[in-house]
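First the structure, which I've put down as structure tokens, then a few questions once you've had a look.
Some chains omitted; the rest stay in position.
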Amino acid sequence: MKPVVVTNIPRADRQLIDRLAALGTATAHEAMGRSGLLKPYMRPIWSGAQVAGSAVTVLAQPGDNWMLHVAVEQCQPGDVLVVAVTAENTDGMFGDLLATSVKSRGVVGLVIDAGVRDVKTLTEMGFPVWSRAVSAKGTVKATLGSVNVPVVCAGALVKPGDVIVADDDGVLVVPRKEAEAIAAAGETRVANETSKRDMLASGVLGLDLYKMREPLAKAGLVYVEYKDED
Amino acid sequence: MKPVVVTNIPRADRQLIDRLAALGTATAHEAMGRSGLLKPYMRPIWSGAQVAGSAVTVLAQPGDNWMLHVAVEQCQPGDVLVVAVTAENTDGMFGDLLATSVKSRGVVGLVIDAGVRDVKTLTEMGFPVWSRAVSAKGTVKATLGSVNVPVVCAGALVKPGDVIVADDDGVLVVPRKEAEAIAAAGETRVANETSKRDMLASGVLGLDLYKMREPLAKAGLVYVEYKDED
Amino acid sequence: MKPVVVTNIPRADRQLIDRLAALGTATAHEAMGRSGLLKPYMRPIWSGAQVAGSAVTVLAQPGDNWMLHVAVEQCQPGDVLVVAVTAENTDGMFGDLLATSVKSRGVVGLVIDAGVRDVKTLTEMGFPVWSRAVSAKGTVKATLGSVNVPVVCAGALVKPGDVIVADDDGVLVVPRKEAEAIAAAGETRVANETSKRDMLASGVLGLDLYKMREPLAKAGLVYVEYKDED
Amino acid sequence: MKPVVVTNIPRADRQLIDRLAALGTATAHEAMGRSGLLKPYMRPIWSGAQVAGSAVTVLAQPGDNWMLHVAVEQCQPGDVLVVAVTAENTDGMFGDLLATSVKSRGVVGLVIDAGVRDVKTLTEMGFPVWSRAVSAKGTVKATLGSVNVPVVCAGALVKPGDVIVADDDGVLVVPRKEAEAIAAAGETRVANETSKRDMLASGVLGLDLYKMREPLAKAGLVYVEYKDED
């Protein structure tokens, strides 16, 4: 792995990205055929944010945030910074100074497979972060990594320019070239769900709505009356 | 394990269940002789809920929520849906559509030893969930499990119709036939605690209030003056 | 390990402690040369508290909170109770009665490498707790431990009278005799950060502000244009 | 939970138990419809043991092995001691003295959801143990638990007298009254597997042997030629 910074990465169209943000992770993930999710240990530092943006990727060393400073320069308005680490680590690699810096460049969120600090300030700033940990532990600036190379972040492959969708349910990576199809599929899904939700709210059972009774019986499900064992 | 749905399970009296809800998990758990708690990795998706209800149990396959749809039909107002999985799993097996469905049947909460999704919507709906994880990861509907059989959920045995008590401190299962005795014991405990709390607030030490000084001395506790080591 | 309670421990000056509280963990930890942090699994039960106090230490047995009652008597206004356990444990060793008791003595917070319960009440009381877990699981009072001996809590050595700094980023232990120097170093750091924050907010890059371009190039970092692989 | 020792528990027939031992956990577990396994963190302290026996169950407090001493008296030749703990714990609750004691009573193995110590000696004694951890950490004898009550051990319900099957693949609990049927089903399975193994060894594909090609195609599986992406 030679340390490298890749410049001028492609990005999806902003309007398309906004459509994915509106879907949220759960719906977009279903629209992708249930792939692309980061592991569920990635949690938001505050609740309620729902964003999408183009991934600027960082591959950093554990306990070393040098490459985050390098990555800032590669960010454009609407980007999401995605930080992977070469070994499991929970150090607080990102705090309020870096947040100030990336916010000034229009970055809409951070996804980091490590720790974050100054979370009270970041929350007050309204800057959304999804991380593996919160930790005051500071880091050194000693060893190179890379920016805008494909990385595995929290178990998912992220290529620079992929669309990151993140909300309270987690973080999803949508390959840039599939983004249009997935947005469309997700929107169809949303349209379908509304009528389903109404039916279910009115008391119709999923068993009937989704016509599950026959396949369940065929698979061998049997119903028996409760019998007290005492 | 043959897949089966047990119908017409018995339930504790609603008034009795409400008494247990009022106690909360910590007090009811003490009243049970400190047994019956699910493991502490079961956390609420939002803070402040305190509920109790009759357990409708589900044994599901990892990554497969088919049996949750089956279970809905077995639910009555005041029930708590309790989902155990045959292998450790964090997939989001329950989301806003299932929540809409169970809410329409009067279910008061979900306890799931796996993941949950659409947590923002569930929070807005005021539907309480205690889960092992939050994850946007969707699930298939392919393999049978069972409904209303005894299950081990997060390390605790839950039989259908047992009373589930859940709040910010965790989740407790109260065997149905012991519920009356435990409610009574817990209420006695609460009554005692009020005066203790007043004493402690006024500065009386637990050492004196609980008469611990003599047993501590007998057990060999000694007091020594601090001596600086430098 | 003979069970012992050490009395009359020394404490840092209150004004000094307040200066450390104002810095917060991230800054004070940097001022210490990036040491002294407890592991990041120690999380606050509610967000926003930022306290500092003198450590009254407890070494307890897993599932046994007898020594916490003993420790209360050793607490003075402004102290932080620090509980270490002889083996990993998540039981709820501290609840609203103990909180009432320590609060009446002026204790400003609890740091416990185990579980805590009655978290809803503790939150309403405004009593801050950093713990490994939340659990309704109660404990026995059967086996002695020690009070005010040096303990390893969540991976950090804490001596009685050391200054504990805790906020949303975690928990830091500042050796009592180094507290003055660390407060001063931290305050210098804060002063420097303000101008840096302004620069970064105005769009100056950290690469330039921290003069990183030359050392990065020297370390071998190269920039290449993105080339689509398809 | 009142502390109690249940005496004169029933046991399955020894010959039946031996048939289950011969099957091993993987086969017996399949014969049970894939239920009854303890969680996979339960690992043998040495490789190669394959035993079965009647469960004498213990519910102990974390860090307290008092009830193990009580349980020894309830053991008969051919039994397996099964220890559950009221909270997660890794202390070494069982060592060479207890092993000497239970071995003198004919106990054939230990299953403990906690730690074990003196593993070198236990290995030399040829005494098999499946545990969550190895730890030299000793325990107190201070608080009661129970013997021969139903326990949840490593996520599985074990009733006294159930048949425990354990080998390098893990630990299985077979309900006593289902043991006969499961042994028979497992033996049928073994008979079938021999010819399958021969077929597979000769190069026949499982796809053909199990007639999977049609259902796979029906489920939508497609085959495409590799195309280099560069």
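First chain written, first letter: the chains are A, B, C and D, and each begins at residue 1.
Basically, a contact is a pair of C-beta atoms (placed from the backbone, for glycine too) under 8 Å apart; a residue touches a chain by one contact, two chains touch by 3 or more.
Just so you know, these numbers come straight off a predicted model, no measurement behind them.
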_4 chains shown - copies of the sequence in the complete complex_ = 6
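Definition applied: only the chains that are shown with their structure count from here on.
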*chain B and chain A - chains in contact with each*: C
_Looking at chain pairs C-D and A-C, which one is connected by more C-beta pairs in contact?_
A-C
*Just going by residue numbers, which of B-C, B-D or C-D has an interface where over half the contact pairs are the same as at A-B?*
B-C
*Approximately how many whole Å separate the CA-defined centres of chain A and chain C?*
30
*asked:* Averaging over Cα atoms per chain, report the distance between chain C and chain D in Å.
replied: 41
_Numbers and ranges of chain C residues touching at least 2 other chains_ = 90, 137, 143, 230
*Taking chains as nodes and touches as edges, what kind of graph is this: line, ring, star, complete or other?*
other
*Show which residues of chain B lie in contact with chain A when the two form their complex.*
2-10, 66, 69-70, 72-73, 90, 92, 95-98, 100-101, 103-105, 115, 117-120, 123, 133-138, 141, 143-144, 148, 160, 177
*asked:* For the complex, give me every residue of chain D touching chain C.
replied: 61-64, 86-91, 137, 140, 142-143, 229-230
*Over in the complex, which chain A residues touch chain B? Could you list them?*
24-26, 29-30, 34, 37, 40, 43, 47-48, 50, 167-170, 172, 193, 196-197, 200-203, 205-207, 210, 212, 216, 219-226, 228, 230
